[in-house]
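Structure first, then comments.
A single protein chain has been removed from this complex, and every other one stays in its place.
What follows is subunit A.
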Amino acid sequence: MYKCVPILPSRRQEKTVYNEIDHKTRGKNTVNHFLKKPATMLALLSMVALSLTACGSDNKDNNAQPSASVSPSASASGSAPAEETKAPEPGSIKLKFYAQYSGVEMPVYDAAKEAMKTIMPEVDVEFEVAAQDDEQKIKTYAAAGSLPDIFFASSGLIETLKKSDNLYVMDDVVKELNIESLLNESSKPMLWNKDGHSYSVPNVGQWAGVFYYNKDLFAEHNVKVPTNYDELLEAVKAFKAKDITPLALFAKEKWPGVLMLDMAVVGSAEPGGLKRLDNGEGDFSEEVYLKGAQKIAELIQAGLLSKNAFNTTADDAAAQFKSGKAAMLLNGAWSMAAQYENLGDKLDIMYNPLADADKADQVQWSMSGGGFNQGFAVSKNSKNVEAAAKYAALFSIEFAKQRVIQLADPNSILVEKVVPTNGLNPVQQKYADDSVNFKSMTTFAWGYENAKYKTSIEDNTQKLFAGQKPEDYIKDMSKALENARK
């Protein structure tokens, strides 16, 4: 049986075919009709897009001149005179603020921003979270000519942007607002660059690097808390024998190793540490640097670090320390609040257990860490550069105050006595009491101004911690330093 298949189209099909043929032969009107629709849609979409663009303008062109009161909220003597001006429209000046607006510091930024609304109400800032990327993003912004109005700048970044004329010189603003009078003596040097100008206003004090240690773990295993290098070596051996990691070092980041080496050098009575090499003084052929490298190598040999140290992040190291798997943790003093929260009264700090036994008293208050010119800087190409400069300067002061209030920062840069909301924990109190004795500071790795030196010392020091011989380390660093100084 065969199935009949219609040869001719059905009436309906005929009609459809006829209609198609009709359209093809007649062509234009129908085609135009169909074409008009996409064109109409396109025209409509363009109109909508244009109108949205107009609505979304940021009113930068409509900004009033920045003339608001500039008196800071601090009530210390010598505060800048307040200027009465006609009331500007609140939030009429929009500024982009690139900063470490994350983690524990978020409430500090928010509180400072709120406080600034009463001082400079015409300014509204939008925070952009700084990437943790060796400052690549901010440098890319600078290269593209689109630096945020205000941004956090380390010493190295200041040098780079200064050289490429991207930084606004804040001398006039600093003088006009009398910022220096608001800072305590140890913080005043942080306001000025070595060339005599001010490019940023400091927002946080000079933190030292410290060894956090678990008092209970030392007592439990009958290990003496070290006060010098020899005792530290003994402690390392003792903990290693008991299968406890002596030091939780987050060596995946490069700066903790550099800090520890710096402590080893400072502990041999060279208060300039590794920083003086960055300043152009001395070189690695000096005995003190070889000795520092030898101390580190000996400690590594004795089992200072866990096998996984080079894949350990800061969070991993803190977790090891908290859980009692590690007896000590090396970090900046800014971490006191977090570590006390983890360990409570088991926590204590020591400043430099790598000091030579015969020099321990002499170097007791020569600190590693801190000591760098950094803070909130302003882009020279900001459309509201004067307002941004004033805002940055005053925000820095507010930020420093809120750090004390919100985070119980024991390291205030301000003359004004600010009381933390929750008081200081015992460790913070100890640091605050001791900090008046600090005689000198070196710097953390990110404070080195010579980028080539910074990169090479970070990489090569990691190799030293991975087991490189001290003599090879000195040879590599000598070559790297020579190259960095060209």
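Here is the rule we go by: contacts are C-beta pairs under 8 Å (C-beta built on N, C-alpha and C of every residue); 3 or more make two chains touch, one makes a residue touch a chain; residues count from 1.
We take it that contacts and distances are computed from a predicted model.
Chemist: According to its UniProt entry, is the unseen chain "Anti-sigma factor NepR domain-containing protein", "DNA-directed DNA polymerase", "Raffinose/stachyose/melibiose transport system permease protein" or "TonB-dependent receptor"?
Modeler: "Raffinose/stachyose/melibiose transport system permease protein"
Chemist: Among A:S92, A:N166, A:S200 or A:S382, which one touches the chain that has been omitted from the display?
Modeler: Candidates A:S92, A:N166, A:S200 or A:S382; residue touching the omitted chain: A:N166.
Chemist: Among A:Y212, A:Y431, A:F444 or A:F465, choose the residue that contacts the chain missing from this document, as touch is defined above.
Modeler: With A:Y212, A:Y431, A:F444 or A:F465 as choices, the missing chain is touched by A:F465.
Chemist: Kindly state which of the options A:S102, A:N184, A:N308 or A:N422 is in contact with the chain not pictured.
Modeler: A:N308
Chemist: Identify the residue among A:K139, A:K188 or A:K383 that touches the chain left out of the display.
Modeler: Of these options, the touching residue for the absent chain is A:K139.
Chemist: What does the interface between subunit A and the hidden chain look like in terms of residue numbers?
Modeler: 133-134, 136, 139, 142-143, 160-161, 163-164, 166, 251-254, 306-311, 451-452, 454-455, 459-460, 462-463, 465-466, 468, 476
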